[in-house]
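Only one structure is covered here, and it is reproduced in the block below.
With one protein chain withheld, the remaining protein chains of the complex are depicted in position.
Let's turn to chain A:
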C-alpha cells in the first residue's frame, strides 16, 4: 500500500456527521438567588452526532435527569446553551420548545411509555397527528416505524396485550417516527430481563446506526457499553474519563 493510501484512512478525517444535540457549558441552577441554590448541572459540554449513541452514567443526584431534560427541551439552562437539531433552546418560548420537541425529539422511559387506551399503531401515530400530519400518512409512517423495530405484527394490539419488551419496541418506534432523529432514553431496559433488555438495546443501536442520534441515561454498565461513548456525571459535572472510553 502506498503512503497516500494510508494517509487517507477514514480515522484521520474529522467527524462530518451532523450534530443533532449539543450542550455548550450548560448549567441548570434550581432556586437561583435563594439562600441555597442547587446546581443540578454545572457547565456540561457534550455533542451527539447522527449515528452516535452516547451513554450517561452517574450516581443518583449527579444530574443525569437534568441533562436529559435540557437535551429534550423540557427545561432550559440557566447559563450556557443547548442546541437541538440546529435550534438553540435557551431563548425559546414554552410553546416553541414544545414544537421543537414534537418535531425533533423522542423519549423512551423505563415504563409508562404507551397510552393504554390506544393500539400500538395509534400510539406511534399520536405524535405525528399532533404535528398536523393526516391520519392516512400517520398510519403509513407508524407501520414503517413498527416494521423497523420488528413488531409490525403488533399494529392493532393494545399495550396490555404486549410483553414489556414489545412495549419498549413500540416506544422506540414512537420516539423515532417521522422526521424525529434524536432519541432520549432513560433506563429503557430497567424492568426487563437480560435477554429482552439486550434485544431492546439492539433495536435502539440499530435505529441510531440507521441515522438517528441517541442519548442514553443508565446506571447499568452493560447497557452503557452499547454506546459509542460513555460520559460520567458527578455533582452536576462531567467527570473526566479515560480517552479509551471512546470506542467506535
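Criterion: a contact is a pair of C-beta atoms (placed from the backbone, for glycine too) under 8 Å apart; a residue touches a chain by one contact, two chains touch by 3 or more; residues count from 1.
One rule holds in what follows: contacts and distances are computed from a predicted model.
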{"item": "Protein name, per the UniProt record, of whichever chain is missing from view (\"Multicomponent Na+:H+ antiporter subunit D\", \"Beta-ketoacyl synthase, N-terminal domain\", \"diguanylate cyclase\" or \"Helix-turn-helix transcriptional regulator\")", "value": "\"Helix-turn-helix transcriptional regulator\""}
{"item": "Contact with the hidden chain (one of A:18, A:37 or A:59)", "value": "A:59"}
{"item": "Hidden partner chain, residues of chain A it touches", "value": "59, 202, 205, 219-222, 224-227, 230, 239-242, 244-245, 247"}
